[in-house]
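All protein chains but one are shown at their positions in the complex.
And now, chain A:
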Amino acid sequence: MVEDPIISLKNVSVTFCGNEKNVTAVDHVSFDIQKGDVFGIIGYSGAGKSTLARTINFLQRPTQGQIIVNGQSLIDLSAAQLRNSRKKIGMIFQHFNLMNTRTVEENITLPLLHSGLSKVAQREKAERLLKLVGLANKKMSYPRQLSGGQKQRVAIARSLANDPEILISDEATSALDPKTTEDILTILKKLNTELHLTIIMISHEMEVIKSTCNKVVVLNQGKVVENGSILDLFLHPKEVLTQTFIGFGHQNNDVIQSLDLRPKETVIEVTFINSPNEDQAKIVEIIAVLGVPMRIFYSNSQFIQQRVITNLILGIQGNKEQVAKVLRQLKSHRYNYQLTGGGRSY
């Protein structure tokens, strides 16, 4: 049984009217996000990621299409209803966007302005949230006195003030160093597992997406070019763009360019999830049985969603039929392969 999605985008477009020409930042985008997902939106700068994310809490009104959050279409809401619905969608930003004239505590209690909570209750809540993000001793500090990572922790605490069900993270780690990025991602993962928060991660870095998300869409020029589980993305990347993001493709092109191929050698790329029954040895075995000479040029593994995904670049030496036989064997074992660069065979 499939639950109703917590967020559903139906045919959403955003067009900005310029003086010279109109720019379509988001182009007929549709996807569903299930409760508890950590949903990645990846794309290069200018791909429309942030604009798309901002349509989810209607900071950006779509020119066309519908956004349904918790069964409620946002376009039907009055301004006041929309504000209430925004309270249930936390948001964090690349540049933190903390209020400089307020202490950490005052920043966190700002969203509680009309919550009806007493000042004391608000302060207690801020204290609890600061503990959650590991910053309990900084409540009287001002943002200027904090490091980037600390500021983002405060921003996370602030985004949780109204007990949201959804958190939008708009390039939240893009201004942070790798170690701090890891810390922040750990907090976000904790929020996902402990508070069952649905998280939307916008990033241009696959490292960030693959270490946190279970699902992902790849955005290119406002269009969704890939949509699926993160494992699927790595195993069956459809688009060249996706391949550059997942790192295999990008690096592999360089590797393949540098190969010194023998006559009649065909290059094949195989990507698979390592498991007790599937690893490099198994592939070597499958091909060895056929009696076709084979060598491994390069292998590259990544750890995603608690699984190891390996990408192999193989050279097979043989005629067309022998190559076809190898491919058939791989296929029958459900390996996902790809003839690279037309095989570049001699």
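In this text, a residue touches a chain if its C-beta (ideal position, glycine included) is under 8 Å from a C-beta of that chain, and two chains touch if they have at least 3 such contacts; residues count from 1.
Note that contacts and distances are computed from a predicted model.
As stated in its UniProt record, the chain not included in the shown complex is "Methionine ABC transporter permease", which appears among "Imidazole glycerol phosphate synthase subunit HisH", "Fe-S oxidoreductase", "Methionine ABC transporter permease" or "DNA polymerase III subunit epsilon". Note on the undisplayed chain: of the listed residues A:V29, A:I89 or A:I283, the one touching it is A:I89. Here one chain is not drawn; of A:K119, A:R144 or A:K179, the residue touching it is A:R144. In the complete complex, the residue from A:S8, A:T24, A:N57 or A:Q317 that touches the missing chain is A:N57. In the complete assembly, the contact with the undisplayed chain comes from A:P111, out of A:P5, A:G40, A:P111 or A:G149. By the touch definition given at the top, chain A reaches the unshown chain through residues 57, 59, 83-87, 89-91, 93, 95-102, 110-111, 113-114, 142, 144-145, 155, 158, 161-162, 168.
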